[in-house]
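Here the complex is missing one protein chain, while the rest keep their positions.
Letters are used for the chains, namely A, B and C, taken in the order the chains are written, and counting of residues starts over at 1 for each.
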């Protein structure tokens, strides 16, 4: 239960960065969804390391196999299992980090919690685990497509470079046109230059991913603990390096007055709509048919190419040296992960909503 | 399952604002916890309406009864049920709102989701539901007390009035000394004045509640989907009117560089500690023994004392008029709710952590 | 989680026999079900002590209150909470059993598991807990009624007195016409005489309850772990005093050959049916549209009116004396409990089945 997510469209991921492989079981995808393997592959490409100069140059082959749950191109209603074998498991020399705790990584806390850890990588806390989520998210997207739901995330901040424009004034289809995944070409250029500078400093920086889900039917979300935004927040906060989540007006809405912030209802054709959308498409925890909009804050990547003060397992002072190939900024590759987790939440709640009425 | 929260120290709440009563079942509280009814009462007092001039003047008696799970002052390991009867169920005239959707409330989404709703109040989305959470949170606090865990929340922003100081420079024991629950007396005065002004304008305003949990043992949290901060985020985002959650460096950490943001390890006596705490006490989703620190954004209360544009169930334009007695700003009363939800999460993960090692 | 049952139409019960009260939360009943309080009352009457000379003469008032989840006679989709207060909590003298373990009761195991127990009664293991199940089961029956599903249980064995006839040859509508709830009047007479004899011997005896669910749509049940009969078995085995469960051909089917036991398919009008029903209406864990049929074995009630060898908490030998008023045979009152649990399982799986196809 502890490595699974979702109530009825649920996933369980498994695998470490340095074991034989990793993967995911999707349990609860209804029968009859067209499973397009090319689409899954394409989504994995968006997350893959080595895709541009501002991501890690590490090479990982993310060749996946679907072991079960699909027959003649359609989901059968039984668990869909997807595995990605780790092709590169050379026995490198890990002695320089085997007993040291890397600052702001999970090394120390895992060691304390389990009394044992695979020191060759981040274990379950490795970002490699997110490949399994992206694969599962692709299946969720294929399911949602049948209902006209579309999800698009993009980078809205890298370090101090901010995309100030409201998402409604952006052309989100431009997102994939640059390596930082910012739909505004000009701001994208600034972000790329900045991240590249940080990389040359052997340092890292944080960023913000914004996400919009359109076409979401009214009624998704449960009234109390599983409000739609609470599940979305849970999903986003479960992604590596995430430090914050806000939806609709978010932290900025705090300073507003109710008379400004309330979204007036009106009728447009057959549909009841709201004039503004400070609610971010969710009222009382339930989708109201407007665009769902939220933002996710990522901290600077903890692995830096610099010496850092730390301790070893014995508690003695020790220096952790910067080595290897890592991302100077995680947000360009985080875009498909945010979308994947959003798709999983929406698929889950879309199904759950079938249970609301007799 | 849909009105429950928690994996092993779990709660289920029930009840609407205008039914016969509400309550909570706490399932999973271990046997042997001293259940101090006075403490539960005291916590409920902190949440209660009518406690000061800046909260709603509505009167609610929150007299609770423990029906089960406690014997001779100790928990027995069986479900603890707590009920709060609604004493005041006069048949008022609700005809003026019965078929209208109040802006930025859950009226419209409930109506669409269920096809039926109790128009006399907010139903399950009523803030009254949080009384059940505070009662359950009090039991969780009593459990946590046995392990030396202490939780303290406070108001750090009301509208634009901000308490800028880091929590380490504040005396949190002062929090209950003023009606806005801000530990800095001077800033508290400004907040109170501002909220009172907003109230006189027949309007509302948002705020931020900050929360610190100290004494949390190392090891709480699950590696992937149920990271400690993801569960805390889920819990906080499930509270009425919450729009955002951040922990540690939060959204502000985005602009930092890894070399600044990483928390260096060192040894202090027998304990491994971190020099800074941008991690907010959680690394890789697991508590590291430092203070857990997070912030929760609340929107302005949706009920305002002004006329608002809306539609009715038929979709015709309709005016919703301001009536009744409501909070101009929700954060003073939200402080115990934030603490309660934090206590429930920590109790749950403290128990779950007993399952980590053979 | 541990006092709850069901995936999506789920219940949580609470309360001890000697506390202030007990009850149940039904979480997941869809909106729009007509909630007939008289029907709930009537179901509780069928389970009530003191209803005839062959049940315990103890008096319990099972006056229930619905606190939430129902508005204007319909379920609203929010948790339905039902409480039954214990009216009679006189402080009797329990010193004669306070520290003794009654044989074949839960006293010893509770004491060991929790280190504390309410010695005034069976705590959660008291049969009184089943009142909450019957109330919840009545709601499940009202839900199932909307889909034409009907459940009827009856007593098919009491001690060695057996009702040998196949259920298809019985008129199940006669079940409530006698106090033992056996649809064959002649066998019923024998059972009643036998139970009465056992009662006079200050002893107890076991029995079997059979149950038939008709009108169940094809498709209920999940393929692997949550096969429909596995969930039914779980439900039945969770009832006090149950020692065994079998469905369709059951233990008797063991001696049959495949060529006899297989249920041949044929078409009857528009419907695909089976010529025999050794499958008990369930194939591959999924309902096939035929009657669901199962049998539940109950042991003799553990409380007898005789002295018994035992030990006390200190481990010293002690005699437990027979006192009070108890059932000589549990099955007449178990009939509505079996039906209630069956209704809860079927309601749950009927909803879950909405998730099978895109």
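Everything that follows uses one rule, which is that a contact is a pair of C-beta atoms (placed from the backbone, for glycine too) under 8 Å apart; a residue touches a chain by one contact, two chains touch by 3 or more.
Just so you know, these numbers come straight off a predicted model, no measurement behind them.
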{"item": "Contact with the hidden chain (one of C:29, C:142, C:208 or C:350)", "value": "C:208"}
{"item": "Omitted-chain contact residue, chosen from C:42, C:57, C:238 or C:321", "value": "C:238"}
{"item": "Given A:45, A:65, A:177 or A:319, the one touching the chain that is not displayed", "value": "A:65"}
{"item": "From C:77, C:121 or C:248, residue that would touch the chain that is not displayed", "value": "C:248"}
{"item": "Absent-chain interface as seen on chain B, which is shown", "value": "8, 28, 30-33, 75, 77-78, 143, 146, 223, 351, 354-358"}
{"item": "Chain C residues that touch the omitted chain in the full complex", "value": "1-5, 7, 13, 101, 103-110, 112-115, 122-125, 129, 157, 159-160, 198, 201, 203-208, 218-219, 221-227, 229-231, 233-235, 237-238, 243-251, 253-267, 270, 272, 274-275, 278-280, 283-288, 297-304, 306, 308-311, 315-317, 352-353, 356-357"}
{"item": "Touch list for chain A against the chain that is not drawn", "value": "1-4, 6-8, 10, 12-16, 19-23, 25, 27-28, 31-32, 65-69, 71, 74, 76-81, 83, 85, 113-118, 123-124"}
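The rule is short, and it goes like this: only the chains that are shown with their structure count from here on.
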{"item": "Chain B against chain A, contact positions shared by both copies (same if over half, else different)", "value": "same"}
{"item": "Separation of chain A from chain C, taking each centre as the mean of its C-alpha atoms, in whole Å", "value": "46"}
{"item": "Interchain centroid distance [CA atoms averaged], chain B/chain C, Å", "value": "39"}
{"item": "Whole-Å gap separating chain A and chain B, where each centre is the average of the chain's CA atoms", "value": "26"}
{"item": "Residue list for chain A, restricted to those that touch at least two other chains", "value": "223, 356-357"}
